[in-house]
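Working notes, beginning with the structure itself.
Apart from one protein chain that is not included, each protein chain of the complex appears where it belongs.
Entry: chain A
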């Protein structure tokens, strides 16, 4: 591989890591509260409101049913509004975040639902309010699942970020398509695949270690 290609590879790694990390962080910040809102508003939840629950569910399902490549294009006006441009790595973070947030909200919802209702009842019996229940019971008890779900979301984002090359976002996927596939640079293709495997394994390993440390359920 030529030094120029190698430099391109390094830049692509950085772009992929940036897109994944930024949109991952955004999906965590918005997805977890959304997951909590889904759990709180469902029947028998701590802030039961079926109307809100159904509305949130519909919006989440709406975003999740659109294939990412279409979302990428459809969201161009939104991206332009937020970032000022619809092209490049930063522009790709907008559709990636918007796709990953409802995805992560559903994963967080599943983990939060597994928290024993008896624990919520115990916190209520102690005189705890909703905020106490969220802070002391729901989030800490579901934390291993919340972290494991975040790991899954990051890995999914690495895959999705490859498609962001379609709007000139760069990244490893873009590199593999343009050089590996279109220019028959097999060495680039192989290098990209190896880097992706290392990235995914690394994220999964860190996630698994974190979950093991957090899980006190014995």
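In this text, a residue touches a chain if its C-beta (ideal position, glycine included) is under 8 Å from a C-beta of that chain, and two chains touch if they have at least 3 such contacts; residues count from 1.
Basically, contacts and distances are computed from a predicted model.
Colleague: Tell me the UniProt name of the left-out chain, picking from "4Fe-4S dicluster domain-containing protein", "Cell division ATP-binding protein FtsE", "Transketolase" or "PadR family transcriptional regulator".
Modeller: Listed in its UniProt record, the absent chain's protein name reads "Cell division ATP-binding protein FtsE".
Colleague: With the full complex in mind, choose from A:64, A:106 or A:124 the residue touching the hidden chain.
Modeller: For the chain that is not drawn, the touching residue is A:124.
Colleague: Go through chain A and note every residue touching the omitted chain.
Modeller: Here the touching residues of chain A are 116, 118-119, 121-129, 132, 136-137, 140-141, 143, 214, 216-218.
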